[in-house]
Structure formats: C-alpha cells, structure tokens
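All protein chains but one are shown at their positions in the complex.
Labels for the chains are A, B and C, by order of writing; each one numbers its residues from 1.
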C-alpha cells in the first residue's frame, strides 16, 4: 500500500493542532526548537519510505531511547532483568518516587524513568565504560546510519537539572537495585536521552520491532520473537506514562513518546512510523503528534484493535 | 483455520497447571465449584466453533460482566460517560479506594470495581427499575441465547459481603459521581456479577467486539467501530487489574477476567475465545486459564503484537 | 488566680480575627449562625467561673463529641479498644480513607472520623438501642446539667450528607472493624455530633480531664488517672486533624476542635476552657478561637511546654 497520500492528508489536517500545547521547558536546551515544526515518516517491511514535513530534521529523542536500551538489555538478559524491573503500568507520572518506596525499589516498568535507569545500569554491568558507545552502535546498526550521535548541549543541560533522577537512583540504590556508580549511571542515562535523530531515522530504527525482532533491512535477528512482542506490549500498556490508556484507544498502536516531541509506533508485521511536533499536551506527549497518529490509524484501519 | 487440534494440545499441556492456584473464597457460594475443571471455546467470525472440556458448564462470570455493561452504556453515552470514568490503568488492586480519594471520585477505568459501578449507575439513570433486565437481554441478544440468567445464591452471598463495594459507592456519592440510590446500584451490580454462562456462550458473546461492533451471527450493529476498538484497548490495558501488563505480554490479546475463573479474549477481525479454570493466581486471574491463552497465541501466532 | 481580666483582654484583641475565615458549609444547618459571635469560658478545679461574650449561646459541638464518647468507651474498655483504634497522628485530613485501606481498617486515632465511628460502634455493642441516651447522660452528668440535648435539624442535615462517613463505615466493616448495623452506627454518630452546648457547659464538661479523671464538682471518679492522661495526650497530638502540630506550638494545651466553631482545652491540674467563634481556618478549626487560646496561654504562661 502507498501511504504518501495518507501522510499528506494527515499533515494538512493537523495544521490547527500545531499551535496548541507547550514545548518542554525543564531544561533550556529543549526550548530552542522551531515550535511549529512537523514531520512524519512511515517505512514498511519492504523498506518503502513515505515522508512529510521536515523529516530529516534532527531532534532530541529523550524517552524514546528507553526502547533502544531495553532492547539491547534483552539481547543480554531475560529473567534476571525482569526481577529488577516490572512490566505493569504505573498509574503515576514518569518520575514518581512513591511507587518505588512502596515496592522495594523495583520500578513498575522499563519505560518510566526509574525503570529505564535500571535498564541502563544493567548495561553498565556488562559494557562498563563503553556502555554509551554500545548503545549508540546498537541504534546506528538498527537504523543502518553511522551519523547518529548525541547533542552535548542538551546532555550538559540535563546533568545540571538532574536532581529528580538522582533521587530515583539513590532510592533504588538504598534497596540494592542499582549496581554501578551513581555518576556512571546518570551520565550514561542522560547521554542516551540526548541522542538526536530525525523521524526518518526513528521510523527505520523501529522496523525490527514491527518484524518480530528481525531487522528487515539486513535480515539479522536482533532479539527473539517473544522478546520483540514483549517490548511491543510494554509500549502499548506503558509507553506514554499516565496517558498510555488514552494513546491505546485513540491510536491503537504500540508506541513510545519523548518530551523532545517525537513519538514512534509500530504496526506489527507491517510497518514502523515516527512523528515529530515539539509542543506537548498536559501528559507530556506531542499534542499534534498524537493527533497525527490517531488520524493515520483511522484512515488506514491499521489499529491493532 | 481449524483450531480444534490447537485447543486439544492446549488442554493437554495445561493439565499440570489445573492443580495450582486457589479458588476465590471471599463468598462461600464461589467455593462450591469443581476446582480442577477446565473448558475452552473458540468461535470465529464465520461462527465456526471449537471447544474442549466442560464447555457447556455454567459458571459465575463476575467481572466479565463489566464488558457487557460498559458496551451497553456506550450504546447510550459517549463523552458524558468518559467524564465520569477514565480510561487509564489504575496501578492499584481492583477494589482500591485510594485512587478515588486522590482523584475526586472519578475511577481510573470501567474495569475496576469503582468504574464498573459508575457504568451500572449510568444505566440505572436510563433504564430505572428495569436496568438488570436490559443488561440480561443485551447479553442474551449478543449470545443469541435466551436461557442465560443469574445465580440467586451467588447474588445473595455477594450482598452479604459487599461492604467494600458499598464503601466505593458512598465514596463516589460524596463526590457526586453516583446518581441513583445506593441500594439500586449495589443490587444491580451484584446481579450482573452473578450471571452464569459457559465458555461457549461467553465466546459467542464477545464476537461483536472481535468484529468492530457488528454481531457477525446476525449482522446487526451493536456499537460503532470506534467504540468497539475503545473497549478492546481498555481490555488490553486494564482488563486484568494490576496484572494487565503481564497478561498483555504473555497472551497478547484484549481480554477480561473474572474471579469466577473465566477469561474472555478477542483476536480483532478473527475470533473470540473463552477459557474457564476456577483456581486463581495471586492477582486474582485464572491461573490455568491465563496459561491456556498464552499457549493458544504462541501456537497460532495470533498475538496482536 | 482571677482570669476575668485576661479573658476580657483576649476578647478585645481577637476582634480583628472575628471577621476572618469561613463558617462550615457542608451542611446547610451549620451556616445559619451569627458568623461574628464569640464566647469564652474558663472554669478552675474549685469551680470558679470566668466568662466573656455569649457564653450561654448553644452551638453544635460536632467533633468535640469525640472526646465524650472516647471517655465513655474508656470507662468500659482498655486494650480491646486500643486494638481497634490507634493513638498516632494520622498526617491526613479528618475524613481520609487512604490510611484505612493501607492499615487494615484500623483508624490511626479516636479523633479522626473513622476512629470516632469505631468508638461509637464499641458503645453500641454495650448499650445497644440506648447508646445515644447513655452518651447524652454521660455529658449531662459531667456537666451537671440535664438540659443538654441535640439539634434535630442539624442531625437530619448530617444524615442527608453523610456519604463520606458511610464510606468509612463500610470500609471498616469490610475489614471486620465495625460490629453493629451501619444505620445504627451512622445515626448514633450523627446524633452525638448534633449535640448543642454553650462554652460555659463545655468548659465544665472538660473539668474531669483537667483533674485526672475525677469530676471536681462532685468528686466522683469517671475514669482512672492513666486513662485521663491518655485522652489529654491524644488531644494534644491528634485533636486538630492535620493542624494538631500547629495548635500544639501556638496554644500548648491538649484540646479538641469542632467544625461548629468550638474548641475545648485543658490545663492539667488547673482548669478547663472553651472558646466559640464559628468562622474556621483552612484546616477546619475556629480561626478566632485558636487565636484566643494562643493569647490566653501567652498571657497566663499556662502552656504545658
């Protein structure tokens, strides 16, 4: 199927939404974007590409990086990791410490900050001082693009405002659920959040999850089918913090958002998709981006429900 | 596709699981079941039936009734109802009052007790003293089976032990989120929980949700496509209380469990399914039933992820 | 010591505070008061009386009744009651259900609503249908005044708006911590809240707590010294909901407030005191009343600290 027309219709219909919502402002570096920008890319398992808007524009992937690190961790771990981070929706905001205190320092799922930090810590236990390089190489490999890197200004800015995440790390350390040095964990975590990519690159990077763990561009098995489905189900139930249920019924696809304004999603066995629009709704997800994905699944009937 | 062989394989492979877990015991009437019983039914959109075990055995549907009342409510309401009950996972057990107190008496979703009670209250505002009759008729209609009714012994037993649900109702009343008399609400709610059905009947009853709102047996539109997808997404994200994420990645289907030991699930555009095994796991969902569904989607590749 | 001059100074100095704050409005009957009224009474262990303002004006004692029922319960119970209601500050508002859910239906202390309801339930188990009569007789006895009774209009109004308290009762019933019928408990509880007294009567009624359990007017032992001190310590740590710490350091006396605008307090081994001013501060305690007591202990040096 040719999705170009659909994307162009969507682009037109979201115009009114591009002016609503607010850009993330907890770090200054994130506010310096073109607030009304929009991009959307669809890539199917045969590598056909469909794009609209500024689809080569690089933006901060932020929490979308949690999907990459969790995938890389699942290359290395199974049950050992499931004991350290759960797979249930949290019912709380992305950075809540309440649940950690009541549940012995075990985060509810890998897509809230605490869970992503445990995931990164599990990678540090394997890759040591090369952990961030391995994370970056993993992303470059699944995207087939060696130019992908991180934005040092955003990284530095994150470090300066990272108290809440330091609280999460120390809380989990007090329960014995962080194995590496606080500084190594926080630095690696903030670097992965500061990676910049375009919607085109991000759509490519999600193809292996749409294809049950196999990179359709090269045919190599990245993770097994069961683990790929696990990640998809986690994106569906936990990918959008306390707006995950809302995203599930509006869009009907496994997806993950970042406060940089990006959202990735997959249609299992069919295609991967990414949208970018930096203004966020109240729950911290791209406002026009969510609308664009809702329009896309309504027009194509590709909701998994 | 012929699913009879798959069901028979599943039946054989769950034998070891039939002796694990505990039957619900909060009311005496629920303990009087054959603890090791098992049944499973699959019905596709062409009405082909596949069954194993005691698939005509009637059991208490309990929380599966929440799917029926929410569907009936969506025939009558849209946004008015969404204001009174949310669509996010709760992160708390099925009968928690904590979230209600913090969030002004608005339950997180229609599949926890508080949300199902608001749903029933919304039906009482329309159907008055005939509400339970309308609920029963709705179930009889979608199942094409006029014999379906409720078990008076279970109903009476529920009423005797209903203090937690009375607390939920009064709490929501204090926030103005219950419109009808406490007694009417609790009686109607407990009657719907006391309805008894077989796996064969329950699988039939879910076909309209597998078919985007249209009853495939008769062709009548029960709810529109958007609402059917909404219900499916809610079953996926919230159908199993604080084990919803677990069910999503193990089974990979929208589903709803009841403490009577039944679980229903749908494969959108393909089939509906029901399994029964009364012993429950720690989260209150059928232990062997969950395993049977996991085996079914693994063998058939029908997970939506 | 003659406290008349002190009371008159206080009366003058609180004038500016009498116009601040808001009268309780959760039931209409409580709003029908003279909003700017003020009264204050001090009675020492030798029965010397000092009064200012409208000190014979009857007002709704509301939560001050919790001190009477808990005292009466301690005539009958010791450890059996301490197992059903704790003695720690709750850290939550007066009508919170959260703590009950986390702590198995055992209220933190007898001066939050849930704890007072358990106390009343414990009296119902002894005095059955005569419970309210016994409560009233107890108050009449310690005050030496047979005219004291309850206000039926307030009682009826409470019953109409009692959903939150019904939620508390049902929640505790679900944990087995309420022994009597819901209706008996709620009716007795609301009747005790609807009792009306003047500051003069209330000051008299507290003398036995200032005197280690012995009514100084008649010499009869109402409760033993240890229990009297227990009640005083509970009034100090828990007598003003989530403003108890504030009252402790401002006033420095064991006390109990009611949303009707009254506050009672005792100076152990010296005197009892009551103040009335119906406008409340944000925590639901009499605004000018709290100020008047603060001025009284500052002027007399009678703070226990």
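The criterion applied here is as follows: a residue touches a chain if its C-beta (ideal position, glycine included) is under 8 Å from a C-beta of that chain, and two chains touch if they have at least 3 such contacts.
Remember, it's a predicted structure, so these values are computed and weren't measured experimentally.
Asker: Going by the stated contact criterion, tell me the shown chains that border the hidden chain.
Answerer: Answer for the hidden chain's contacts among shown chains: A, C.
Asker: With respect to the chain omitted from the figure, which of C:109, C:174, C:192 or C:257 is a touching residue?
Answerer: Of these options, the touching residue for the absent chain is C:109.
Asker: Pick out which of C:61, C:100 or C:238 touches the chain that's been left out of the picture.
Answerer: Spelled out, the listed residue whose C-beta touches the missing chain is C:238.
Asker: With the missing chain put back, one of C:65, C:90, C:180 or C:285 would touch it. Which one?
Answerer: C:90
Asker: Please give every residue of subunit A in contact with the chain that is not shown.
Answerer: Residues touching the hidden chain, for subunit A, are 96-98, 100-102, 163-164, 166-171, 173-174.
Asker: Mind listing the subunit C residues that contact the chain we can't see here?
Answerer: Residues touching the hidden chain, for subunit C, are 86-92, 99, 108-109, 228-230, 232-234, 236-238, 242-246, 248-249, 252, 254, 268, 303-305.
In the analysis below, only the chains that are shown with their structure count from here on.
Asker: Between subunit B and subunit A, is it the same set of residue numbers doing the touching on each side, over half shared, or a different set?
Answerer: Since more than half of the residue numbers are used by both chains, the interface counts as same.
Asker: Report the most central chain, judged by the distance from each chain's C-alpha mean to the global C-alpha mean.
Answerer: So the chain sitting closest to the middle is B.
Asker: How many Å are there between the centre of subunit B and the centre of subunit C, using C-alpha atoms for each centre?
Answerer: Centres of subunit B and subunit C (C-alpha means) sit 47 Å apart.
Asker: Note the residues in subunit B that touch 2 or more other chains, in rising order.
Answerer: none
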